[in-house]
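This report concerns only the one structure given below.
For this view, one protein chain was removed and the others were kept in their places.
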Amino acid sequence: MKKLCSTLAAGVMGLGTAASAEVEVGMIVTLSGPPAALGQQAVDGFQLALDKLGGTLGGEPATLIVEDDELKPEVALSKAEGLVQEEVDFVVGTIFSNMLQAAFKPVVESETFLISPNAGPSTFAGRNCNPYFFVTSYQNNQNAEVMGAHAQAAGFQKVFMIAPNYQAGRDNLEGFKMHFEGEIVDEVYVPLGHQDYSAEIARIATSDADAVFAFTPGGMGVRFVRQFRDSGLADKIQFMSVFTTDETTLPAQKEAAQGFIAAGNWAPDAENEASQAFVAAFEEKYGYVPGGYAMQAYDAAMLIDSAVAAVGGDLSDKDAVRAALKAADFTSLRGDFTFNNNHYPMQDFFQLSVVEREDGNWATSMGELVFENYGDSFASECSM
Amino acid sequence: MSTTLILIQVLNGLQLGVILFLIAAGLTLVFGVMGFINLAHGVQYMLGAYLAVFLYGLTGSFLAALVLAIPLALVLGLILEFLVFRHLYDRDHLSQVLATFGVILFLNQLVKVIFGPIPLTVPPPAFLDFSFTLVDGLLYPAYRVALIVAGLAVALGLWLVITRTRVGMLIRAGATNPDMVSALGVNVRQLFLIVFGFGAMLAGFAGVMAAPIFSVEPGMGDNLLIVAFVVIIIGGAGSIRGAFVAALLVGLVDTLGRTLVTDGLRLIMDASSANQIGPAIASMLIYVLMALVLFWRPEGLFAPKVTR
Partner (left out) sequence: MSAPSASPAAAAKAPAAPEARASRGPLFVAAVIFALLAAIPLVSEVWGGAWLTSLAVRAMILAIVAISLDLLMGHGGLVSFGHSAFVAIGAYTCGIMITEGTYEMALILPTAIAIAATFALLSGAICLRTSGVSFIMITLAFGQMVYFALGSLAQYGGDDGLTLWSGPDLFGTRVLGSEMGVYISVFLLLLGTWALVHRLVYSRFGRVLRAARQNPTRVASMGYSVLRYRLVAYVIAGVLAAIAGVLWATHASFVSPSLGAWQRSGDLIVMVVLGGMATRNGALVGALFFILIEETLSAITHDWRLIFGPLLILIALYARGGLVGLLDRVRGPQ
């Protein structure tokens, strides 16, 4: 259908074959349902990069096609096939790992480069790593691993863990355990989209935990954080989390998340020039605080820009493009950025904390460095 | 697992039950009396929550938002009734499903376009911004107590209306034998309008009350709608008493199930298998409960005796 539209458009506007040097990027993100905020951040981040580059990537005029996977695997698959059919040069996606699993095969089998701005499942990090697949975010478990390492260093003894009952939930709790040597007093799994956490909060209160580790993304995090604050437990039990108090949920959590800590590769107050310019421009244009999703999509655009420039716009030589991507020769908003052998990033990870900014907006803030140039634990299984 | 914890969980289960009752009450009336499958009841609940956000933004007061949201929910409900539902009363259930499914798609998308995809919240009213201490260190917010009281008040009020008033009598009669009510000269259209308006206000009220403890986001009513249907089917369609008992039952089974199943399994298998299987079984429990009830009493626990 897109093909038809663009063909028609080209016909109407009298565009000829001159557009052949154009760089086409297809983006598959979630823009429906409750997690749509994450996808929107990614789209806005990528678009901002395009704006900054004057609508070009690597000096070539660029077009961006945004597709919504609707959080349905079969739709993700169909959109991926549509983009492949369109012969886009790069596919940027997805937000969620299960969407990536659905979209993965058609894209990489058509030898189109797939760049994930968020989802970084272990599936494609190890044995099934792929020469056409790059990730600008992290391996999914890494933030949790960092949080665990921080909990260990900060001297917490007994941690209560909570996550929704699905694969990413399990992976994150496993990740936390990797560097945390204290006692896990309990491990609770709630249904996806869980509404009322009273039962879980009662369990936390009657356990003797000194900290909670939560992985409750999106609306789940909003509800859990607020209900946790209301229960009064926040004053005596440290709340640690990943993907729970971020820029997509803090506008609703506000002071309820005061003093809560998280872990990640970036926060909007990161002290480098590129990042500060990015945050200012983003807030100016879109009127909200960018989170990691926007940052990683921006970096994905910059990565493509650097690669297209390096091969001089000739995208037919796949090996050359891959080498250029692998070089990651661009200024990441995170500072130094390199790819591991499995094309997942090697990067610094930080403890983050929730702060109220001077303008009254809530955001995460960079804390101490936990890991330097940290790669994931699956890379050794990857034969690339 | 201490006795204290179990007692707290029973309280939590009852509280969840009350919230479910608020959502299910309107649904069971509309379904029981009008024989109308209103899948849009979940989005009407969502509209209530969004009205709370919007009106709180305007007035800065939760109480003002509550007071204004209910008539607005009624108005929105009546607009829906006028545009869509009234043309479907004498149609088969599946046309109703198709049309109300369309309403869900449209309204979920519309609130996303208007309010954006980000989850929103409303703070509880200031005079309820305190807590009771349940056990050492665990507080119970006063707002939740108010929510339970409101739910019980709605239950009592509905029970009084249904058993003690003329409209209630007609509603009961309508649920039992609609043709006879019509034959006796009652304006059934008008009765339906009243019942539907009631349902819309109840859904809106539930949405406003839920806004301070849950998050307000597009599609927030979809999963609750299914649970509300489970509640009214267990209770018996059209029965307020049934909806109340079933809501508490579902709330208790769900809450205690989430606590006890995994713990129970840990006694008979290793922890990681228990963590694997337990949550899945806990999620299934309310459906197993419904299947059991339907198996033994296909009409539900408290169904009005239907005569035709």
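The first chain written gets the first letter, and so on, giving A and B; residue counts start at 1 in each chain.
The definition used in the following text is that contacts are C-beta pairs under 8 Å (C-beta built on N, C-alpha and C of every residue); 3 or more make two chains touch, one makes a residue touch a chain.
The shown structure was predicted, so the numbers you read here are calculated from the model rather than taken from an experiment.
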| item | value |
| --- | --- |
| Chain not shown: contacting residue from A:Gly59, A:Pro73, A:Gly182 or A:Gly313 | A:Pro73 |
| Among B:Leu66, B:Leu120, B:Leu134 or B:Ala237, residue touching the chain not depicted | B:Ala237 |
| Which residue of A:Val92, A:Val135, A:Ala168 or A:Val188 touches the chain not shown here | A:Ala168 |
| Option touching the unshown chain, where B:Leu7, B:Ala126 or B:Ala291 are the choices | B:Ala291 |
| Residue ranges of chain B at the interface with the undisplayed chain | 31-37, 84, 87-99, 101-110, 112-113, 175, 178, 222, 226, 229-230, 233, 237-238, 276-277, 279-281, 283-284, 287-288, 290-291, 294-295, 298-300, 306, 308 |
| Interface residues of chain A (partner: the chain not displayed) | 1-5, 31-32, 66, 68, 72-74, 77-78, 81-82, 84-86, 97-98, 101-102, 104-106, 121, 123, 128, 165-168, 170, 192 |
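The rule we apply is simple: only the chains that are shown with their structure count from here on.
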| item | value |
| --- | --- |
| Complex contacts: residues of chain B adjacent to chain A | 2, 4-5, 8-9, 12-13, 15-16, 19, 112, 116-121, 131, 133-135, 137-141, 143-144, 213-215, 217-220, 223-224, 255, 258-259, 262, 271, 275, 278-280, 282-283 |
| Chain B-touching residues of chain A, taken from the complex the two chains share | 31, 33-37, 40, 165, 187-191, 193, 195-196, 198-203, 205-206, 218-219, 222-223, 226-227, 230-233, 236, 248-249, 251-253, 288 |
